[in-house]
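For this view, one protein chain was removed and the others were kept in their places.
Chains here go by letter, A, B, C and D, matching the order in which they are written, and residues are numbered from 1 within each.
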Amino acid sequence: DDHAVKIGVLLGFTGPLESLAPPIAGGAEAAIAEVSASGTFMGGKEVMAIRGDSTCVDSAAATAAAERLVTGDGVAGIVGAMCSGATGAVLTGVSMPNGVAQVSPSATSPALSTLEDNGLFFRLAPSDARQGELMADIIMGKGVKSVALTYTNNDYGKGLADSFAAAFEAAGGTVTINAAHEDGKADYSAEVGALASAGGDALVVAGYSDQGGAGVIQGALDSGAFDLFVLPDGMVSDALTEKFGSDLDGSFGQHPASKTDGAGKLEALLADAGIDGASVYAKEGYDSAAVLLLGMHKAGTTDGAAVAAAITEVANAPGEPIGPGELAKALEILSNGGDIDYVGGSDVELVGPGESGGSFREVVIEGGEFKEVGFH
Amino acid sequence: MDFLNALVALSNFVLIPAIAYGSQLALGALGVTLIYGILRFSNFAHGDTMAFGAMVTILFTWWFQSMGLSIHPLPTALLALPFGIVVTAMLLILTDRTVYRFYRRVKAKPIVFVMASMGVMFIMNGVVRFIIGPGDQRFADGERFIIKARDFKNATGLSEGLAFKTSQGITIVTAIIVVAVLFWFLNRTRTGKSMRAFSDNEDLALLSGINPERVVMITWIIVAALITIAGTLYGLDKTFKPFTYFQLLLPIFASAIVGGLGNPLGAIAGGFVIAFSEVTITYAWKKVAVYLLPESLEPTGLVQLMSTDYKFAVSFVILIVVLLFKPTGLFKGQSV
Amino acid sequence: MSYSLRTPLLFGAVALLFILQGSTDWWIFAGSWNASLTILNMALISAIMALGVNLQWGYAGLFNVGIMGFVALGGLATVLVSMPATPGAWSQGGVGIVFGLLVGAATVVAAVLINTRMAAGRNRTLATIGTLVVGFFLYRFIFDAGVAGVEAINPAQTGYLGGLNPGGPENYKAHGYMTLLAWPVGGILAAGAAWVVGKTALGLRSDYLAIATLGISEIVIAVIKNEDWMARGVKNVIGLPRPVPYEVDLQQSADFVARADSLGLDATTASTLAVKLSYSALFTVVLVALIILAQLSLNSPWGRMMRAIRDNEVAAQAMGKDVTKRHLQIFVLGSALCGLAGAMMTTLDGQLVPGTYQPLRFTFLIWVMVIVGGSGNNLGSVLGAFLIWFLWIQVEPIGNWLMSVVTYGMEDGSALKTHLIDSAAHMRLFSMGIVLLLVLRFSPRGLIPEK
Amino acid sequence: MSEPFLIGDSMTGGYGKGPDILHDCTIAVDKGEIAVIVGPNGAGKSTGMKAVFGMLDVRSGAVRLDGEDITKLSPQARVRKGMGFVPQTHNIFTAMTVEENLEMGGFIRTDDIRETIEQVYELFPILREKRNQPAGELSGGQRQQVAVGRALMTKPTVLMLDEPTAGVSPIVMDELFDRIIEVARTGISILMVEQNARQALEIADKGYVLVQGRNAHTGSGKELLADPEVRQSFLGG
Partner (left out) sequence: MIVIEDVHKHFGGFRAVDGATLTIQDQSITGLIGPNGAGKTTLFNVIAGVLKPTSGRITMAGEDITGLPPHELFHKGLLRTFQIAHEFGSMTCRENLMMVPGGQSGERLWDTWFGRKRIADEERALKAKADEVLEFLTISHISNLRAGEISGGQKKLLELGRTMMVDAKIVFLDEVGAGVNRTLLYTIADAIKRLNEERGYTFVVIEHDMDFIEKICDPVICMAEGKVLAEGTLAEIKANEQVIEAYLGTGLKNKKEDA
């Protein structure tokens, strides 16, 4: 119906990262459903999610899908896209020309920061640069001085690996090898062989937990090449511990999360809806949809520029901190002219040109489970 | 001692993984080569059909596991394999009836079959994801290792470990058996020969009283067996995720072609060429060199010919070089 | 149906699809001209690729499965031509890279010379190996230093050499015409690569040639992905300049808004349509020119000779046709078209993302277009491109529709229904498969078969 | 006159949806007889053979074997009824060895085929030498010998040969004709197309001259050889 506000959920449902997309979409849709159910959104409007497939590997198809969402279905905002390539294409090709706000839960490319976006674009995945430095600190803190490094061969992996290697070497550590791996490939023996030969006290795997990253870890464990792994955000997921159990005990890593245990709450909340909240970027999916809708509510219009301006306000202090499942409360506060600071499941904090600058949770694997050991 | 260490390191990181991966590719390539050799087209649906076969086996495995059936220390999946094969064979025969038979009737060019197989690939792709989803599935059980790296170190006192996985062992043994049986079947049995005759000259096969539909059906049944075995073993060794099966298509085709299309022995050789070139050329020889060379000569770099970024590129370069010297593959394949 | 009637009818039918997409939101259609034009623009580009493949396969029987590589080279050309040079990149390593590459090339040339000039024997072998080894290390030494220098310059944002845009980093977007210049350059780059490939691999028989070209295209992608100094590798180059105005600028131009108003359009819609239509016009001009040239050649002794070669190489050779040379000629030409189209595509996307080059999308989909359209027939492959690309995009709504039909009448919230709805995305390729098989079933020789 | 053993009776038909090639054409052969079809190139001789063997759509007319109407049977079924055929072109399995070619000839037989293979080798000694070579590597005449050998392997009751002597040397041709006579004497019907028409008609019981898909002349071999018009137009004077 015409009264409903539509939100496009544009993710790579098919293609190389297809296994990551459903939980992210689930997260986004959960937030949308929550807002819609509150009955107070923009004076009682319903909110509807419409999915689109950005495929990750076909910018043209992603653009076409976005075009259909925006000009055909008339969505008021976009959650997506998933990979940086599709995100950039959709932003320049569709969102900007049509003045629609776009929040990506997962695009990490630093290049997106400088892309002209008229302020319409936000992303919630944390900047690679910050995580790289932090990871170097954590490793150094454990007294590990020499690591082998492998990264998934895309902008996320490459960016993280480069920033980490620079920071780690600056701090006096050695990166014995800095090798890429492709996701979704059949075999990682060659990578494992090279990594093992280069040696090091630990293996840093800047990849995805159900993609090549897991494949490399599998190979390294099987052949006994490494038994200590460092796991950045893409790897911290229950999929990993389910798969390897206590074989990974002692391995450690970090991922963006809120001190307020938003993460735990959100996972529980999503689990009720049958969604794996621990999956990579699923929390960011929820948060993306949430900030988009809260911004819209605050702006009182679906006009992109106004929404975009409001998003920064709702996401950052000052204001009442809002956790997962508290969207109705947030709408209420905003309606009453109050201020909120959306924290959500991934500790949302927008810095610079619409980027996330959240805090990180340090974890270690014990008894086959991730255990929180601190915050940074 | 150092020499032994070097040897073990080499085996652990190069030889064993490459042999196991090579056998996996070989099993896949056998199916491709068989279809090419007898039905005369490159089957693009091979990877996704492999995922289908493995999926059916997984479903049976789960069922057996839930009933407590097991053949410990071997994985339960082996028990489920025959059922997977039967279901896959039925599916393939159904596909042939609904899709390919028509093109045989109208004597379409091979490229039309190839395109039709792409259609089948898309459909199979949807079916698999529809039934089991796009994510990782776990179904492996039984003893994971024949030799564990740590145990090996303890037992031998060497500083290098050697790991040998059950799945690797099964894959290698199966590959050998399957090739031998297939080779015997095609070259020695009447049915096998009639299949080759059919592929050689369809009209003349007809005149010799060979029933083409039967040949086609047997081919699909064998392919179903090969596909399901390959898919399941691959899933046991690595992981089951539909997308990686699609990605396997490329190295599988490369193997079949470098070995000589249509030639079963070639498929085996091709699988190993691809696997070994991927693993050895990008291997950092430092580890081995450290053991073998005197300390003064110890390498400072990784002694790596190429970085692993170029792993695929390297295996394709080798493939192209092989083709330039042997234009129809290592073992004389068919050319169209 | 007669051939002469069939062609316009089929083109009419495909045109109708695009019109429906623009005008109605009935069934699977979006009811948005923007959506329709987005598909059309890419379809025009795909048609050029299909034309290139048809030249190679339909005319000469060359089985090129390396389309992706040539398309990517076209994309690379766009970056190399239309982006501004990164300040300092040339002084901090660019020169070294070029010098290093020259050393590498010189090494190869020297080794070849030694091999041809010296008498065979141990000395020659030693000299050759010596030259290669020394040359290789020298090359790596110079080249690696250069690369390190270039890649160190603000790696997050640049870290590559950049291109030839005279505007500089500040003002390069004002020089959008540079992307047009990149199109022929893309064609030439692809042609050059095709020449090298053809020289080495064209002797191979069809399926073997196929895998060789497939391999080469994978190598091209690997190089583009990993040589960051060239075009930032997997870090992508985004924000390429455009040969057409930006929508946002149009929306702010009072003149434009007034004119849009007079047409009864709001500024946003008018601007997005105007930009897309400008692209369409550019692409159409190129496509039509290419079709005319291709048709002229096909219907001439040249086309006849090519068909003869395709039918029977041995006999064609005995009849005095230099098969190798002709194969090379057509391979280079067809690949150049793919390169040209690749440059056009990168222009349209406004970015170069090496990770998106996948064989399924850039090689096999183009093949489907050619075969479904009718190989050996230029108009057929163009039609195939329009139709298949339209479907490739629209299978998503088709998949959703399919699922809504299947689940119609099921109880809301039932587990099966949820599962089915969640799987809708995977009906995308499923529907593509069904459509593809249906087309092939009812027209196995293609929609417009070769005469 | 009683019905011949094999008869293609008033056949009319053509390839696919194309025009009729055969027009009301009748070809017949009796048990133990040799029937030879001659005629200019493109007359429809091969087409007639294919029609009799069921590889072509017979639009009107019928094919009967031993009184039974087999018009609707598939070629394989006719093979099982005891018919053997050597096409004019593409008549060997090029990628298979000579011996495998012969084995495929005997595919439908369940008894021991070794002996028949030996007989074929006796007839064409060169094939024994080349038994393990892919047939595609043989010379033109050797291929022809393989093709005929393959058909003999079926132990058919009717043997249909489309230009069996094309490209074989005179000495082999004589051997071949000798053998054909021998085969016919054992009660097998032979239907063949020949361009070496004079030699063929000399051994023929019955001859057909086809012109443009129609029966132009029919008679015994001797009669046709004696007919000056036939000699002039089809046998090279």
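One rule holds in what follows: a contact is a pair of C-beta atoms (placed from the backbone, for glycine too) under 8 Å apart; a residue touches a chain by one contact, two chains touch by 3 or more.
Only a predicted model underlies this, so the values are computations on that prediction, with no experimental measurement involved.
Looking at the whole complex, which visible chains does the left-out chain touch?
C, D
One chain is left out of this view; which of C:Arg140, C:Arg259 or C:Lys321 touches it in the full complex?
Considering the complete complex, C:Lys321 is the one touching the chain left out.
With the full complex in mind, choose from D:Gln145, D:Ser189 or D:Asn215 the residue touching the hidden chain.
Counting the whole complex, the residue in contact with the absent chain is D:Gln145.
Taking the full complex into account, find the residue in C:Asn115, C:Ser297, C:Thr418 or C:Ser443 that is in contact with the omitted chain.
Considering the complete complex, C:Ser297 is the one touching the chain left out.
Could I get the residues of subunit C that touch the absent chain, sorted low to high?
293, 296-297, 300-305, 307-308, 310-312, 314-323, 329, 450
Contacts of subunit D with the missing chain: which residues?
Touching the chain left out of view, subunit D contributes residues 15, 18, 34, 39-43, 45-47, 88-89, 126, 137-142, 144-145, 163, 166-175, 177-178, 181-182, 195-198, 202-203, 205, 220, 222, 232-237.
Operating definition for what follows: only the chains that are shown with their structure count from here on.
So, comparing C-alpha centroids, which chain is the farthest one from subunit B?
Using the mean of the C-alpha atoms as each chain's centre, the farthest one from subunit B is D.
Using mean CA coordinates as chain centres, what's the gap between subunit A and subunit D in Å?
Taking the average C-alpha coordinate of subunit A and of subunit D, the gap between them is 76 Å.
Using the touch definition from the top, which residues of subunit C touch two or more other chains?
Counting only residues that touch two or more other chains, subunit C contributes 225-226, 426, 428-429.
Can you list the subunit A residues in contact with two or more other chains?
16, 18, 22, 153, 180
Between which chains is there touch?
The set of touching chain pairs is A-B, A-C, B-C, B-D.
State the interface residues of subunit B toward subunit C in the complex, per the touch definition above.
Interface residues on the subunit B side: 36, 42, 44, 99, 102-103, 106, 108, 111-112, 114-116, 118-127, 129-130, 133-134, 246, 250, 253-254, 257-258, 261, 307, 309-310, 312-313, 316-317, 319-320, 323-324, 327-329, 335-336.
Show which residues of subunit D lie in contact with subunit B when the two form their complex.
Touching subunit B from subunit D are residues 53, 55, 74-76, 79-80, 84-85, 87, 90-96, 100, 103-105, 107-108, 150, 154.
Would you mind writing out the residues of subunit A in touch with subunit B in their complex?
Spelled out, the residues of subunit A in touch with subunit B are 15-16, 18-19, 22, 153, 176-177, 179-182, 184-187, 189-194, 196-199, 210, 214-215, 218-219, 222-225, 239, 242-243.
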